[in-house]
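Provided herewith is a single structure, encoded as structure tokens, for subsequent inquiry.
As you look at this complex, bear in mind that one protein chain is not there, while each of the others sits in place.
This part shows chain A:
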Amino acid sequence: MAMSTMYPKYSTKMENDTVIMEQRLLKKVSHLVLNTTKCTGCGICSEVCPKEAIVLGLVGAVRRGAVKDEAAISVDPAKCSYCGVCTILCPFDALEVRVDGEPSLPIKEQEGFPEYDFTAEIDENKCVRCTTCSEACPRDAIVRDIPVYEGEVADGAKRQTALDAETTLVVDKEKCNVCGICASLCPALKIKRIPFTAEKVGSAGEVVWDKSLCDACQVCATACPEHAIAVERVVKEGSKLAGKVTIDKETCVTCSWCEKVCPEEAVTIKKFFDGEIVFNADKCPGGCSTCVDICPCNAIYLPSPVPALQLKKDSIEPTIAVNADLCILCGACVNACPSEDVITIRRSGIHVKGPETDLFKSIAAKLCIPRSSKIREDTFGQVELKPLE
């Protein structure tokens, strides 16, 4: 067989959480690697692909885990030019191009191509290291580099070490009769007793205090029958937990949950897309909730039912709603929605830094086509959207 028909060779294989597209030339091997756990089915890759090599499949079913051994997107390894545009523009960091096994972004290196420009910052001075943002973040992008205390795990750091404070404990030797109650209550207190002897019957000795174990809880002072103990704690002005909370920009998708929930207003997020999302709940059949399940930002919700007292014929809650402030306009919901015209997305701008090449401009124009979903698609098994004016 002639060489020309043997190379290039193309293949796709699925291994656990990855799908690997391969182009094998005589000497060079290029791979496009999809991480299926990160892929959200947003479809940005398929819109931006200069070769139109990427199509979207069963977004809802794959993301819900109802379909296994299949990814939300599929890439034709023969059409793909391994340029890396999808890698650069995937907001979820799910795609990677490798040449001869090494990560490679030829388009960025040679022609120049911009990347997303967004802000995701926590003002260290304002942050009190609370737990709110890290629990709210739907992408686990918050890095909470704070010691783990005993409230969280039994063998964590002692709670008093969290405070920058001066604690004192004074035992009034006159009053103390070395009864031993305080030491029996608290690990921070020991009593050093002068051994009992028939020669001199009585209770004598001293109370020894281990500052590092003291919580200044006052239990010893209150329990002392002789009121011989005084505990005082002075906390330093502006005392905070040790450590730092930051946002991992690789993982962050700018949904701004952290910004919205931060009790100290310490977070600033600037999204990578401008635009709007609109839900027309009247067209949503209800009982589907695919969009809720697959939204990578937890921005979509089922409105709570109205209590019977306030219930009227016209006050039944809508079947579906979005909190537009939390939406990043990724488009996964539109791709997954089985209805038509319920969800519309209109991107009006993309924030990037770097050279805005012609290629990028044409891609940006595609990303900005407003869209909704479609019930009857022309190609079976492949997502097709309805472009809007």
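List of remarks:
Here is the rule we use: a residue touches a chain if its C-beta (ideal position, glycine included) is under 8 Å from a C-beta of that chain, and two chains touch if they have at least 3 such contacts; residues count from 1.
The rule is short, and it goes like this: contacts and distances are computed from a predicted model.
Within the choices "Formylmethanofuran dehydrogenase subunit B", "Membrane bound oxidoreductase, MbxM subunit (MbxM)", "Cation:proton antiporter" or "Coenzyme F420 hydrogenase subunit gamma", the name that UniProt assigns to the complex's undisplayed chain is "Formylmethanofuran dehydrogenase subunit B". Among A:Ser289, A:Asn323, A:Thr344 or A:Thr357, the one in contact with the hidden chain is A:Ser289. From the set A:Val170, A:Val234, A:Val278 or A:Ile316, the residue in touch with the chain omitted from the display is A:Ile316, counting the whole complex. Across A:Gly101, A:Gly238 or A:Pro305, the residue that sits in touch with the chain not pictured is A:Pro305. Contact between chain A and the unshown chain involves residues 285-289, 302, 305, 307-308, 311, 316-317, 319.
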